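Below you'll find the structure, written out as structure tokens, and then a few comments.
Yeah, one chain of the complex is gone here, protein chain that is, but the others are all in their spots.
Letters A and B mark the chains in the order given here, with residues in each chain numbered from 1 onward.
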Amino acid sequence: MKNINVLLLAAGDSERFWPFKDKNFTALFGKTLISYSIDQLARFGLQNFVIVGNKNNLPYFENLIKQYPQLIISVVEQKDPRGMAGAVLSARNEIKGKPLIIHSPTDVFEDSLISGFTRIKDADFDAMLAGTDVSEYFPGAYLTVKDGFITNIIEKPGPDKVPGSTVNFVFDYFKSTDKLIHALTAVKSGKDDLYEKALLEMIKNNQKIKLLHYKGYWGFLKYPWQVLNISSYFLSQIKSPKIKNAAVDLTASIIGNVVIEDGARILEYAKIVGPTYIGRGTIVGNFSVVRESMVGASCVVGMGTEVARSYVGDGTWFHNNYVGDSVIGDNVSMGAGTVLANYRLDEKTVISRVGKEMINTDRTKLGAIIGNNVRIGVNASVMPGIKIGRNSVVGPGVVLDNDLPDDSFCKFPENRYTVKKNILDIKKIKRHNTVISK
Amino acid sequence: MKNINVLLLAAGDSERFWPFKDKNFTALFGKTLISYSIDQLARFGLQNFVIVGNKNNLPYFENLIKQYPQLIISVVEQKDPRGMAGAVLSARNEIKGKPLIIHSPTDVFEDSLISGFTRIKDADFDAMLAGTDVSEYFPGAYLTVKDGFITNIIEKPGPDKVPGSTVNFVFDYFKSTDKLIHALTAVKSGKDDLYEKALLEMIKNNQKIKLLHYKGYWGFLKYPWQVLNISSYFLSQIKSPKIKNAAVDLTASIIGNVVIEDGARILEYAKIVGPTYIGRGTIVGNFSVVRESMVGASCVVGMGTEVARSYVGDGTWFHNNYVGDSVIGDNVSMGAGTVLANYRLDEKTVISRVGKEMINTDRTKLGAIIGNNVRIGVNASVMPGIKIGRNSVVGPGVVLDNDLPDDSFCKFPENRYTVKKNILDIKKIKRHNTVISK
Partner (left out) sequence: MKNINVLLLAAGDSERFWPFKDKNFTALFGKTLISYSIDQLARFGLQNFVIVGNKNNLPYFENLIKQYPQLIISVVEQKDPRGMAGAVLSARNEIKGKPLIIHSPTDVFEDSLISGFTRIKDADFDAMLAGTDVSEYFPGAYLTVKDGFITNIIEKPGPDKVPGSTVNFVFDYFKSTDKLIHALTAVKSGKDDLYEKALLEMIKNNQKIKLLHYKGYWGFLKYPWQVLNISSYFLSQIKSPKIKNAAVDLTASIIGNVVIEDGARILEYAKIVGPTYIGRGTIVGNFSVVRESMVGASCVVGMGTEVARSYVGDGTWFHNNYVGDSVIGDNVSMGAGTVLANYRLDEKTVISRVGKEMINTDRTKLGAIIGNNVRIGVNASVMPGIKIGRNSVVGPGVVLDNDLPDDSFCKFPENRYTVKKNILDIKKIKRHNTVISK
């Protein structure tokens, strides 16, 4: 493995991932996906990495690699815009001369994929693509296979024309990087599909591309609500409760596989149901419930809040809120009484706008998707599947039923209520006990 | 008793009972009023029943009687529209030749009424009407009595002209059904009052109509909020706590006479205060309180909900709601933060519209009346005494201050809020701890 270069594809613009900026930095248990990728591959002995980034995330990668003095990692900007092919070609100088693994850090898989890869002793192939079986139509590349070798690659065939159930995800291996580069440069047309065209050309030229048939968990990020899928997978990996140096009140209930990090505080009458992760220094307040959720560091889940099946970044504050099936960024805060509705009144699957398209999320339960640095006032309501852009503000009492762009301020117009003379003589009203009967 | 026919009046159109359909099917402890009537009368040896229904409820009655193989029950459609007289005449073939009890299942009374009836040995009378004393004006039939026999029947005399305090309710006995039918057919004019006219004619003709003077509980249903009265009465009959095969968390508080049915689950930190009934399979969630209420089967009283002095049907879902003094049908659900206000700001008695009339409910505390299959969004507010029709939807954030018809969808208009550029630099804001001080 020491001889293999790993090309990590991290130059995508994450446009469909809005209101979040860069999929590669999605943090699970406080660690980003790009770090998980490097760590996972390094555990199997891979030592040489090339990260292909874009001009926005390059500085972060340059900073990141300082954490890996034991590895050889270089960072390259993708200047050739032609999708995956462009990424490979942008890094051609860094990767040439050695075998190559191409991987996208936002494709999440189990270690069994790599151990399967390492177990292959068979020398008689030129390249290998990972494939996994899907039970429903997936809008990606389908592979047709004969005797373990790929015979065709069909991009988004449509639900009616799928050639089988095996789809490709980004973990590709090439014995000769030079042959790959040669194939890529030989293709004359194409842009985003140039890479697939080159592979098809290789197949046509009798190069043997093996299928690495993978049967474990595969998660991926394209839309922001898919963070919930990946987060659920990570949570399911918690195999036993683990309460570190945290203060859990005696009256609190901790049920199931819950990880509570250092400095967290679980106050009186709070309830946490696993699998759940509570980050460093986070406070879960009185009469609050957190269930099946990942909550980052330095959050305050203030009194009377329910966080269910959600992902919450760092430094986010709740107070008497309902947060169900939602993805919330860093440094968000919500006023008391604000609710993120997670269920349509017609109980159909939730639709969410992405660019100009309305995308069916295929989720019956989906709350809000809220970018970093958002402030929401008291008693607001956010409708299922609504996205709120970074650095935006939602005023008190607003019922938000459209996506709110970055850097926006949305509120009710002034003077919505009328003021008249009160004709009640309140002092004379004898009150009846309505609140406490016993 | 075996020789007596019982005529159960169940053909009323329940128009004033909207948004509920048929008063006879009001369920208490999971059993309908019509079944309670049959069971109660059968306990005293009555075996022959005739149910007079209308074309809508007839199929239900035909199904119901299969549950009573030991009784002889026939079902008749009321084709003669002339009120109670029409009901008797519609069933003349089924009831002739035997003594007759006429009873309305939505008049609820204690067993003492029937045991009082059975104790009468005196043979010297032709008919008997039940009467009870009222302390406030009741818009029904007042009875004047001399030496135990009724001398006059005055329908709705008005509060200023009441001839006494005894009013009639529907538990009437006739030794000769044929004489009753004769009297009814002899009256030439009249519609809804034909029955009373016939009785007055019988009195005039020296037939002796005894008063069966009853002093126990009498409940009746005309308006939907009166379900609360009957429900309270049934709850008061719970004489000791009874938790069946239900899961009650150790941290939950169960106080007073509470019945919890099989399969129900009372979660951490919930509180239930008797007299309360929790139906089969119903879940009471964390930090929820149910007090002095009847909650049907398969309900979810989700986190942070308070249900006080209310009636709730089957399969209804709450989530962080306040439900006070309300009547809620089956298969209703409410979004988080929705409140059913049960108290006017001027603390006067609640007025509710019935048809074109505004009726004073005489209740200082009255919440909402919600028909079956209603959905309410998050953070909505429903004003005291408001009724929501069947299969209707209330949008998020709505303040509902008028009755909503059946099959309606009510919501705020679009674009209620304005969106502007946010000029705050949220990232630079240093936050102050507002939620947790200790």
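Assorted remarks:
Going forward, a residue touches a chain if its C-beta (ideal position, glycine included) is under 8 Å from a C-beta of that chain, and two chains touch if they have at least 3 such contacts.
The structure displayed is predicted, hence computed values, not measured ones.
Taking the complete complex into account, B:Met303 is the one of B:Met202, B:Met303 or B:Val327 that touches the chain left out. The residue touching the chain not shown here, chosen from A:Gly296, A:Gly335 or A:Pro405, is A:Gly335. The missing chain, though absent from the display, is touched by one residue of A:Glu155, A:Asp262, A:Glu347 or A:Asp362; that residue is A:Glu347.
Take chain A: the residues that touch the chain left off the picture are 251, 255-256, 268-269, 273, 286-287, 291-292, 303-304, 308-309, 319-320, 324, 335-337, 342-343, 345-347, 364-365, 375, 377-379, 393, 395-397, 412, 414, 416-427, 431, 433-436. If you put the missing chain back, the residues of chain B touching it would be 251, 253, 265, 267, 269, 271, 283, 285, 287, 289, 300, 302-304, 306, 317, 319, 322, 331, 333, 337, 339, 341, 343, 345, 373-375, 379-381, 383, 391-393, 395, 397-401, 404-405, 407-413, 424, 429-432, 434, 437-438.
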